[in-house]
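First the structure, in the form of structure tokens, and then the observations on it.
The complex appears here without one of its protein chains, the remainder shown in place.
Just so it is clear, A, B and C label the chains in written order, and each chain counts residues from 1 on its own.
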Amino acid sequence: MPQKTLLQAINDGLKTEMSRDDRVIVMGEDVGINGGVFRATDGLYDQFGPDRVMDTPLTETGIVGAAIGMAVYGLKPVPEIQFADYTYPAFDQIVSELSMFRYRSGGEYACPVVIRTPYGGGIRGGLYHSQSPEAYYTHTPGLKVVIPSTPYDAKGLLAAAIRGEDPVIFMEPKKIYRSFKADVPEEDYEVPIGPARIAREGTDLSIFCYGAMVELCEKAADKAAEEDGVSAEIVDLRTLYPVDEESVLNSVKKTGRALIVYEAHKTCGYGAEISALIAEKALEHLEAPIKRVGGLDTPFPYTLEYVYMPHPLRVYNAICDVMAFE
Amino acid sequence: MPQKTLLQAINDGLKTEMSRDDRVIVMGEDVGINGGVFRATDGLYDQFGPDRVMDTPLTETGIVGAAIGMAVYGLKPVPEIQFADYTYPAFDQIVSELSMFRYRSGGEYACPVVIRTPYGGGIRGGLYHSQSPEAYYTHTPGLKVVIPSTPYDAKGLLAAAIRGEDPVIFMEPKKIYRSFKADVPEEDYEVPIGPARIAREGTDLSIFCYGAMVELCEKAADKAAEEDGVSAEIVDLRTLYPVDEESVLNSVKKTGRALIVYEAHKTCGYGAEISALIAEKALEHLEAPIKRVGGLDTPFPYTLEYVYMPHPLRVYNAICDVMAFE
Amino acid sequence: MSDNWVQVMEEGAASYDLPAGLTEADLKQMYEGMIMIRAYDERALKLQRSGRIGFCVTSFGEEATQVGTAHALRPDDWVFPAYRQYGVPLYRGASMTKMAAHLFGNADDSAKGRQMPAHYTFDEHRFVSASSVIGSQIIHAVGCAMAIKYRKSDEVAVTYFGDGASSANDFHSSLNFAGVYKPPVLFFLVNNQYAISLPVEKQTGISELYKKAEGYGVHGIRVDGNDVIAVYKATREAAQRARDGKGATLLELFTYRVGAHSSSDDPTRYREKDETAEWKEKDPIERMKRYLQQLNIWTEEYEAEVWEQCRTKLSVAITKAEQIGDPPWESAFENVYAEMPSALEAQKQELLDRESGLELNNEGEFPL
Partner (left out) sequence: MSDNWVQVMEEGAASYDLPAGLTEADLKQMYEGMIMIRAYDERALKLQRSGRIGFCVTSFGEEATQVGTAHALRPDDWVFPAYRQYGVPLYRGASMTKMAAHLFGNADDSAKGRQMPAHYTFDEHRFVSASSVIGSQIIHAVGCAMAIKYRKSDEVAVTYFGDGASSANDFHSSLNFAGVYKPPVLFFLVNNQYAISLPVEKQTGISELYKKAEGYGVHGIRVDGNDVIAVYKATREAAQRARDGKGATLLELFTYRVGAHSSSDDPTRYREKDETAEWKEKDPIERMKRYLQQLNIWTEEYEAEVWEQCRTKLSVAITKAEQIGDPPWESAFENVYAEMPSALEAQKQELLDRESGLELNNEGEFPL
């Protein structure tokens, strides 16, 4: 089976979906001739031509808005927003239009647009190329929010998103775009939107995470296993909305302890929802406070990126804290 | 002492601040001759003239962006966004610019802009005149988020916001704009940004809420007191960011039970943060799961507004649930 | 008449030839269509004033902008309206009962009572649901037209929006996309000279809004928006250009908002009665009537009959609509997604289990 990076898996996924279905249209800034600034759309322009791989003017609200109109007509647009930070100029189109079209039209018009966008830190992108805005979108009914952490899932979840009937914010952890390779089948396949993935089974505490944080939590868990004999279960949420409540609650019922790790600003980040979910539905199973390791409640700094972002050692420390509680 | 509605208190507050400081500029759609669609700026145009009460073109990004430029120059703009739902076209200016100006300029440039905006349901405004987007802004470092629930606080918090050095999203619960009157001093005074208000002392459970939900929680608490002898403490948060952690934790430590009530979509709403805060820092004091009563995870419907919004009886039911847990 | 100003019926009277292949039947149809809108508005406002519906929008004085455009389009052309263009589905033959159902936001409403009145949706008439966010629909029309072009179809997508909307973000993104991709889209900029209280002079630095098109390489034209035949003619030509692959046109339909912004608005706060009176003189229905008179196809009886029919149609529909109740409360949970996620199902179940706390609980008043 071919080994691919997460980025290559996405590229592969786009090619697969475009080959299967001529309703699928890719559009965005620099996605055509240039193949995307991260090269996620590399080769698509040559293979599918300018009508299906559209270089657009510099307007994210235009990109998302036009994609909505295309979807209303019956196409399946897959716009790329160059950085998740630049979804904000399109915020109104995403939050007021894309997410609500089906509802407000009484079900007459659907908008199955899949917005792909790289997010998160780890490439020294500073304030405006590093943000993790997933919580804005998980707080917006009508949207699904999906974040893969492995090449296999990236291709499979993208397929499921594109074939689905709902708008999806498909966020790609750019930090691990190229950092490792793994098996990715040539054939097309779907990884369903919804179910979480147990990245590692464990019995002492549950770590909930997604995207680039999964790898980092694995490192921290390794250290905790080696040095403290802690058996951590790592739950890769994959789909943030609708969340796999059952997997979250089952894991925490088993281990009795919960740690949530995310890069976004801690306050009101997505991890708050997971914590609140547990505190509402599994409190009696808890043997320790629910801890969150998040990004700082500051903008995302350039030089001091490493201060902002969760680090394996910070996660390790948090594991120790949670385990120390009696 | 004069009795005023919340709306009149805001109008009074604006007049007071404009009289005190000629750097204060009011701007927005229909705020001038028309006095604002809710009449919050009524009379300002006549009193202060078109240079200080500016009717603007229909562009929220322009309104907020221009206000930022004015603040950089040294003014204190107080833009009105006609409905909180229409902050989204300005989202990029709020989240990328306003909130980060001080940080990214290493402290060289501050942006003390106070964005006033009515939010929430209760006036049959349907999908786009009813939203409660506070969680988007509490998840954005650099912003302060303030929501008054009484006429007294409205004037005092507005004064503190305008006199402060930081950008503030000042959200006004439109449902209770005119629903009751209360004492509002003629003189100017500040209610500091930060501290919560214990709206009612109690010993059995803590209800955390803000804005129009406070009145509603009081009704529910009345019923619980009468029918079940429950003594509920009601904490009106007033400032959502930075939150008054101490008051939240102290209350829950005292009562051992927590209920959080908000109108925004439940998932990833601000209540999730309060729950997570408690689950992290006061878990050992809890005698029951932390419950949230929120708006539905649906867009905001018109006819079925009453299904969407928290209702005293829903809150009452939740009080019973929390109290029933042993 | 200059190159960029389309007018057919002189304001006083005049020009007796039937333009652009219009038959007498066409003219009558348009005339009746405008009266239908007028009657609809009068009735809606009455319903609102008597508290039977919560809110309404009217389009007094702007009937020609809706009827003239609608008459020129094909039924399979896509319409992305603002809130003031319900005359278009009415003209396209939407069921009056459905129209009324939307005013009440009842169980029969095709928007399922989820939107405020004036946010109609009719997929069978390609009249696409709009939000209340000013200007956001414009780019949807452009995207739809890009899809039409991609499919090599000969439909046209059109969008309506106001002078106020010309300041919004998506006016800019839309005109820009239209200039770049040249899709078959028509932009109807209904310049009624007000955005709530803001007169157009304060909305933007030029007075002829069609000129905004030039900066995007898009064809722009100004049309007398109170002249239904001119509106028809200009639309027809622009649609043909679009179908011929020649791209977009921005049509400024110059008119006046004779009524209030909505049932919540009080225009005496911000404009002079004289100004409004002046524009009442230019009423598009009266203007058409004079035209029909000169063509000798108008009689008092005809007029009376048209009004009578419109009113009856309305009365029947409204009586029916008023008997239909609210949508079932469970319907608030539907159509958020193609399938209801389990967490939402659970929220529904929670209410179902209790069925308390489900009464109306409004205190405020809608302000604009």
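We take it that contacts are C-beta pairs under 8 Å (C-beta built on N, C-alpha and C of every residue); 3 or more make two chains touch, one makes a residue touch a chain.
All values reported here derive from a predicted model rather than from experimental measurement.
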Result, missing-chain neighbours among shown chains, is A, B, C
From B:13, B:142, B:173 or B:271, residue that would touch the chain that is not displayed | B:142
Consider the whole complex, including the chain that is not shown, and state which of C:71, C:172 or C:261 touches that chain.
-> C:172
Return the single residue from B:102, B:139 or B:175 that touches the missing chain.
-> B:102
Identify the residues of subunit C touching the omitted chain, counting contacts across the whole complex.
-> 167, 169, 171-173, 176, 178-180, 182, 202-206, 211-218
Residue-wise, where is subunit A in contact with the chain that is not depicted?
-> 29-30, 32-35, 37-39, 55, 57-59, 61-62, 82, 85-86, 88-89, 122-129, 174-179, 216, 266-267, 296-299, 301-317
For subunit B, enumerate the residues touching the unshown chain of the complex.
-> 25, 51-52, 56-57, 59, 61-62, 65-75, 77, 89, 92-93, 96-97, 100-110, 141-142, 144, 164-166, 241-243, 245
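In this text, only the chains that are shown with their structure count from here on.
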Closest chain to the centre of mass proxy, which here is the mean CA position | B
Using mean CA coordinates as chain centres, what's the subunit B-subunit C distance in Å?
-> 35
Between subunit A and subunit B, what is the gap in Å from one C-alpha centre to the other?
-> 30
Counting in whole Å, what is the centre-to-centre distance of subunit A and subunit C, each centre being its mean C-alpha position?
-> 40
Could you list the positions in subunit A whose residues touch two or more of the other chains?
-> 89, 92, 96, 100, 103-104, 141-142, 241
Which subunit C residues reach two or more other chains?
-> 114-115, 119, 131, 133, 169, 336, 343-344
